[in-house]
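Step one of this worksheet: look at the structure below.
Presenting subunit A:
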Amino acid sequence: MDAREDILTAIRDHGPAPRELPRVPDFHRDGGDLADLFTAALARLDGQAIPPPAAGLRQWLAATFPDATRICSAVPEVTGTITPDQFPDWAAPADVDVTVVRTPLGVAETGSILLTEKELGVNTIAVLAQHLVVLLDPADIVADVHLAYRHPSFRQAAYAVLLSGPSGSADIGGVTVHPAQGVTTLTAVLAPAPLQAPAPDRHPDERSTP
Partner candidate 1 sequence: MIPCYIDMFYPEVGVATLELLEKLGVEVDYPFDQTCCGQPMANSGAHKEAKATEELFIRNFARYDHIVAPSGSCVHHLRNKFTAAGDTPERGHVSAHVHDLPEFLCDVLQVEEFPWAEFPHQVTLHVSCSALRGLYEQAMSERPNDPWFSKPRSLLEKVKGLTLADFDRPDECCGFGGTFAVTDEAVSAAMGNDKLERLGATGARYVVSGDMSCLMHLQGCAHRDRDDFHFLHLAQVLNGGAG
Partner candidate 2 sequence: MKPVDQVRNSLGFLEDPTHEHAFDTLIWGLRERRDAAAREVPEWEDLRTLASRIKEHTLSHLADYLEQFEQRATANGARVHWARDAHEHNQIVYDILAAHGAKTLVKSKSMLTEECEMRPFMERRGITVTETDLGERIQQLDHQPPSHIVGPAFQKTTKDIAEEFHRVYGSDPDRADAVYLAHVMREHTRPLILAADAGMTGANFAVAETGAVVTVTNEGNADLSGNVPTLRICSVGIEKVIPGLAELAVFVRLLTRSATGERITQYTSHFAGPRVGAEMHVVLVDNGRTGRLADDRFWPSLKCIRCAACMNTCPVYRRSGGLSYGATYMGPIGLITMPSADVRRYRELPFSSTINGSCSNVCPVQIDIHEQIYAWREVMDDTGGFSATKKAAMKLAGALLSHPGAFRAAAEAGGTALRVLPHFAVYNRLNAWGRHRDVPEAPKETFHQWYARNRGKDGHDGRS
């Protein structure tokens, strides 16, 4: 008999008596502004959530990451130096300073945002870059993890990650440090899609229209 048959037979021959699957109830919660709850939860793991920058996203990126030279943008609101489809392989995003991506889902309970290959194109742009900026429409924030798992992406995507803060570890003496192997900072910009910039968003190298 092969391993599969051996294992399945062993299980079926000797196992505990059948028990019913309990139904997971809805845990109704008191109100509370979901964006506020999301912001507080994300801060617990040292991420941050900010309102749409008044001066525009591009200005904010330049001011927040002044030394960044490689910006990977997966969103129409930002023109970076590279788009995901331009990477030759999935190790290449290691050179990226900042990745900008939009998420279809935020979770207030845990400060999490969802990313799949649909938003990322190349999965590693969200974990190999030094910094991650995520655009999140506050209308896309759900209250808790139970509601989050109803999102269709979990049934459709080959890869889905709930990100709840920048990469960290407490393995050394129990002290939390950032980063471990992943991104150093995670910023969620609470902006409806698409973000309306006060001025057309152009890369500094683009020529202005005459």
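Here is the rule we use: a contact is a pair of C-beta atoms (placed from the backbone, for glycine too) under 8 Å apart; a residue touches a chain by one contact, two chains touch by 3 or more; residues count from 1.
On how the list was made: all candidates are chains of the complex that A comes from, given by their letters.
In this text the structure is predicted, and so the values were computed from the model without any measurement.
Enquirer: Going by the contact definition at the top, pick out the neighbour of subunit A in this complex from 1 or 2.
Expert: 2
Enquirer: Residue numbers of subunit A touching candidate 2 in their complex, please.
Expert: Those residues of subunit A that touch candidate 2 are 2-4, 6-8, 10-22, 24, 27, 41, 44-45, 90-91, 94, 109-112, 117, 123-124, 126-128, 144-146, 148-150, 154-155, 157-175, 177, 179-183.
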